[in-house]
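This is the structure I want to talk about, given as structure tokens.
In this view, the complex is presented without one of its protein chains, the others remaining in place.
Now for chain A:
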Amino acid sequence: MGEMEQMKKEADGLKTQIEAARKAVADTTMSAASAAVAPAPRVQLKTRRTLKGHLAKIYAMHWATDSRLMVSASQDGKLLIWDSHSGNKINAVPLKSSWVMTCSYAPSGNLVASGGLDNMCTVYNLKTPVVKTVKELDAHTGYLACCRFLSDSEILTASGDTTCALWDIESGKQKTVFLNHVGDCMCLSLSPDMNTFISGACDSLAKLWDVRDGTCKQTFQGHTSDVNAISFFHNGNTVITGSDDCTCKMFDLRADQEVISYQDAQLNAGVTSLALSVSGRLMFAGYDDFNCNIWDTLKGEKVGVLSGHDNRVSCTGVPPDGMCVCTGSWDSFLKIWN
């Protein structure tokens, strides 16, 4: 017992040191620093497309790197590949299990992946005459909450079994398992240089991992409920999270702490998803109250709202060229706004 006590004391001591270090550098707030910046204009985006085709709740969507194609997953048991500009459906991939929770488009455009309550991540090849299943990645013991391709050979998954994993698609095996969260992993986001990624979980923490050695580099706390959405800012140093506690928070990796919190007294719906504009100035966050709010990331103020869905907004995405925002909802529609 004596050893346990000692270790506890040491852990507490380290925690105090870290807190002190963070406090020492917390010399300003974002609002103070951005006081000189001109406010963002009131953003009014209109619906430019409504993509109809799903028959049940849409749970996830992901843009392809060409900023025109995208994949969406719905619990009607289908993955739809859209040419969003023309509104045409390019492909419909029937899923073995209709309880899908996530989907992802590979950077090359050759593959898509999906997963959900079947605990598996299934990878499909879009370039064969008929869409074929390439691999079923089966090793998680919990539901698949999120998946992201690094390339045509590797994919990262976040699972309800509290682990994240890096898979080699060819062999179908897990190469690295990332263990540290104590709650279901709900979301993940790759850094622009693909050497690290960040994950959010039901333990209200966000963790930064090194892809190569599988270690947890940093932990960010501040939320008081499940972290449902997470995204790396394009500069690779900042991360934004969205949670069931109705707030979004921005964390800086170098300062190792929360920089600003996006919250509003009148908002009491949890955040389900978020996406950033190209410059990072605007953040689009989908909420349980059927709206998607637009935040000015520098000033911490709401500058607009995308309302038009008849049910919870479950996913949002900004394409790589930043031309528009896409929102997907439980009302089975995808809307494209600009």
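Rule of thumb we're sticking to: contacts are C-beta pairs under 8 Å (C-beta built on N, C-alpha and C of every residue); 3 or more make two chains touch, one makes a residue touch a chain; residues count from 1.
Keep this in mind: contacts and distances are computed from a predicted model.
J.: Any idea which of "Transcription initiation factor IIA subunit 2", "COQ7 protein", "Proteasome assembly chaperone 1" or "Regulator of G-protein signaling 11" UniProt assigns to the chain that's been left out?
T.: Its record in UniProt gives the absent chain the protein name "Regulator of G-protein signaling 11".
J.: Looking beyond the chains shown, say which of A:His54, A:His140, A:Lys207 or A:Lys249 touches the absent one.
T.: That would be A:His54, which touches the missing chain.
J.: Out of A:Gln257, A:Thr316 or A:Ser329, which touches the unshown chain?
T.: Once the missing chain is taken into account, the touching residue is A:Gln257.
J.: Which chain A residues touch the hidden chain?
T.: 21-22, 24-30, 33-34, 36-37, 40-41, 43, 45-55, 67-68, 76, 78, 80, 85-89, 91-92, 150-154, 168, 170-171, 192-193, 212, 233-235, 237-238, 252, 254-257, 259, 277-282, 297-298, 318, 321-325, 336, 338
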